[in-house]
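Note that one protein chain is taken out, while the other chains of the complex remain in position.
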Amino acid sequence: MPRARIHRIATSGPDDTSGLRDLIETGALEPSKLVAILGKTEGNGCVNDFTRAFAVKALKQELGSAAEGVSMVMSGGTEGGLSPHIVTFEVLDENGPGAAMAIGAAISRDLKAHEIGTFIQIECVAEAVNEAIKTAGISAADDVHFIQIKCPLLTADRIAEAEGPVATTDTLKSMGLSRGASALGVALALGEIDIATAKTTKIGVDANVWSGRASTSAGIELMGHEIVVLGMSSNWTGPLIVDHAVMTDAIDTASVTASLDRLNVGEHAKLRAIFAKAEASSNGRIRGDRHTMLDDSDISSTRHARAFVGGALAGLTGGCDIYVSGGAEHQGPDGGGPVAVIAERTC
Amino acid sequence: MPRARIHRIATSGPDDTSGLRDLIETGALEPSKLVAILGKTEGNGCVNDFTRAFAVKALKQELGSAAEGVSMVMSGGTEGGLSPHIVTFEVLDENGPGAAMAIGAAISRDLKAHEIGTFIQIECVAEAVNEAIKTAGISAADDVHFIQIKCPLLTADRIAEAEGPVATTDTLKSMGLSRGASALGVALALGEIDIATAKTTKIGVDANVWSGRASTSAGIELMGHEIVVLGMSSNWTGPLIVDHAVMTDAIDTASVTASLDRLNVGEHAKLRAIFAKAEASSNGRIRGDRHTMLDDSDISSTRHARAFVGGALAGLTGGCDIYVSGGAEHQGPDGGGPVAVIAERTC
Amino acid sequence: MPRARIHRIATSGPDDTSGLRDLIETGALEPSKLVAILGKTEGNGCVNDFTRAFAVKALKQELGSAAEGVSMVMSGGTEGGLSPHIVTFEVLDENGPGAAMAIGAAISRDLKAHEIGTFIQIECVAEAVNEAIKTAGISAADDVHFIQIKCPLLTADRIAEAEGPVATTDTLKSMGLSRGASALGVALALGEIDIATAKTTKIGVDANVWSGRASTSAGIELMGHEIVVLGMSSNWTGPLIVDHAVMTDAIDTASVTASLDRLNVGEHAKLRAIFAKAEASSNGRIRGDRHTMLDDSDISSTRHARAFVGGALAGLTGGCDIYVSGGAEHQGPDGGGPVAVIAERTC
Partner (left out) sequence: MPRARIHRIATSGPDDTSGLRDLIETGALEPSKLVAILGKTEGNGCVNDFTRAFAVKALKQELGSAAEGVSMVMSGGTEGGLSPHIVTFEVLDENGPGAAMAIGAAISRDLKAHEIGTFIQIECVAEAVNEAIKTAGISAADDVHFIQIKCPLLTADRIAEAEGPVATTDTLKSMGLSRGASALGVALALGEIDIATAKTTKIGVDANVWSGRASTSAGIELMGHEIVVLGMSSNWTGPLIVDHAVMTDAIDTASVTASLDRLNVGEHAKLRAIFAKAEASSNGRIRGDRHTMLDDSDISSTRHARAFVGGALAGLTGGCDIYVSGGAEHQGPDGGGPVAVIAERTC
């Protein structure tokens, strides 16, 4: 029977793999069991953030052949007090009672530059997501709580060499379109939207069309998609459980409190990891108060949002090694975002 | 009998005084009763933040002769979802039961460039703080909950023209030294430290020497200090009450919850305004987790800290028009900071 | 006979008008003769740059009623070694030989938010430019060397309140569209393009359609256009002469050298002022070498370009009080831009 195991490992820099190595050396982590590694690195999380690729290169070097087939999703940007770290996901084989947290993973084909931010990307992602759910052995879409996708972006070079017209020539904006199309791919796969909606939704514009369980990050280092699915499955065993919340705005801590309660965190379980999306609301308001994130030409709004939502979640949970990823296009309602919570049953 | 009245007014830009004007026109605010205006403006909150001076210029133009003697303390930086706004403080004359929130204000002499960040500044501030407490009619130092100080900073020009050696030639650092010396002036005035400690404390270095009630902001637009004191006094009447918390770190929301409870917010009072200080802990850690605020050469750590602590407080209180000011040198423990809470009794 | 006079005045901050005041007090500048003031202020030159409005407010306060009808065009951003300053343009009445530099000015109607970045803006600008050329008494389009336009931009608030669909919801991008449409308005007025081209040009996209004499800046502080025209006219007298170059890329100093030579700078004239546009080439290359300006999510490409072109021009001319304005959409070829040079005949 499959059993999920996770480790949350602090890093001292993008290429620091010493914590991972220590766990391997003590036997607490078996490289051959790894299916995914998610992490926060300390770059700007935008176009020219090379810390993600640097981290992946270091992890691959550290893991050697065991890295083969492991989905590595680094999200740049540890603004405010957010702490750089990685979370490893292993699948062990163990008998025991279900249900428990299940993990699935998949990798899509590479996109061409002109496909980024279009319906072609939505379809490509939906297909790969369905494959990942199947590999996870999750039987119902409702049992899926988190789908993390690493997706590509456009650079000046890629635009110059594109085969056809690109969705945008603004490189920063291309990250948003790619994240948005990927999230719509999740929504399509989970039945949150139908194919007709997927086709007609204006990517990056129709903010009322969204997935409550997608978390997508754009990176310069790939042209395809790396997909990790988390959910509950009666086919899995072990102490880990997972749930999700959908924050309705940047300060909706109540929704996360409800999710922690559903998992009995505090009483019968302890918090093990949080994965959240954050973004600036497009109407420039939070509960009626004007924010300035979208008007700031010195700091990207994605950096503002990560710092702020990171503060809200860290203030709630008392820890800073939280995965908060910027750019929540079509991921939760405008200005809000999905939050996945992993806990460990303590009794 | 004096009675304090406050208005929290949203602004659409640094020079937006329309909200203030509306309240004046409807009679809800009497310019002649104003003693202080605190506000958050949307600049970077660092050396080259001209939004503070721009806001003050606009407020003075709007108020005309009524601006005379009104202490105006604009703090730059509305990172994350923080919302630009001003809070006006009026003193009305009204009979009624005490005790209630009391307000005092004072303005110090102008410093010379070489005095900024030195013991001379500490002394200068302590003297002016004592004067402000006296004008507030607050009888005991324990009843003081918040002392806001706007203090000067060094610019390249001021350094070049200084009469003597300046405390630092790093303009951004000069803001920290000035804020620190001002906070130590508060600590000295309130008896939190003695004169011997004040003399020997290495400003900006000895982080374990601090005031739990000082909130200081540096601005390019003045060379003296503008001081506002808030506290409880049996000589004052009205529904407003004030308390303070000292956050021990950037995510210590528990301390603020305790303060809200002391004021019976929720049950017998409603929250009217929050004034908090934020800073990155100098050891690079928050509850053991590494943060990257001090290593980020693209975004000042003060901007990171405002966004993050702003998120923590907004997530706790459900509102974004919070005054969070960066740079908490000698204001609360390293990495934490004082938080003043004003509430209005509802029964 | 009209005679142009200019003063280049250093400023110590956005609201510093002391240099202007000094010239007025000594009689070297007559406020009633002012028709325009152009200046560089030290903000970020992007959406949330309030130094422009702050400077204008201070200038208006300083000039009082004499500010009426004076076109004030502040361009934000003094990156690199560029030096904040203003250039005043007066029109005196004096008999003497022609030809000499002529000045004209005009102000367009306010645009509505949804008109920004559209053909409506092009038409609106062309009309106002023709009016300004007429007021300058310049007889041929070829004698026009510089048309400076201050144009509006979109903010989150303006987008939210727009009457119709806006050209973009990206506030930084709105600055580019507005600058581009304004430049095309100049091209239309000068006959550099015809009306059919103006109608079909994709604003912000068709980089091969441009004016060689337009210089446009977007600012948050206005919704209309402030227009200043400089050219040579036989109806004007005085020592000032004006010419222009079109830089073909960011390092095309040869074109400026040629313009300086046409004006006999060095031998029979001395350089008095330079007004240049700068931008990052959209193909990500300068003479084949890759640049990173468009991929940098920490610093706007307009800031990079101002610093770099500013360096090229300051290295050529030996002075840093140069007006280099970012965002050269449809102003000169892609990656290059127009440069106006004002000199004073010395014999």
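As written, the chain order gives the labels A, B and C, with residue 1 at the start of each chain.
Assume a residue touches a chain if its C-beta (ideal position, glycine included) is under 8 Å from a C-beta of that chain, and two chains touch if they have at least 3 such contacts.
The shown structure was predicted, so the numbers you read here are calculated from the model rather than taken from an experiment.
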item	value
In the full complex, displayed partners of the excluded chain	A, B, C
Of B:Asp49, B:Glu90 or B:Glu115, the residue in touch with the unshown chain	B:Asp49
Residue of B:Ala140, B:Ala156, B:Ile195 or B:Ala258 in touch with the missing chain, whole complex considered	B:Ala156
Absent-chain contact - pick from C:Ile103, C:Ile116, C:Leu153 or C:Ala305	C:Ala305
Touch list for chain C against the chain that is not drawn	10, 12, 42, 44, 78-85, 250-251, 253, 280, 286-287, 289-293, 295-296, 298-299, 303-305, 307-316, 318-321
Residues in chain A touching the chain absent from view	12-15, 42-43, 48, 50-51, 53-54, 57-58, 157, 220, 298
On chain B, residues whose C-beta touches the chain left out of the figure	44, 46-49, 155-157, 159-160, 169-173, 205, 282-285, 290, 292, 294-298, 300
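Here is the rule we use: only the chains that are shown with their structure count from here on.
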item	value
Distance between chain centroids, defined by C-alpha means - chain A, chain B (Å)	38
Rounded Å distance between chain B and chain C, as computed from the means of their C-alpha atoms	40
Rounded Å distance, chain A centre to chain C centre (Cα mean)	45
Residue list for chain A, restricted to those that touch at least two other chains	44, 290, 292, 295-296, 298
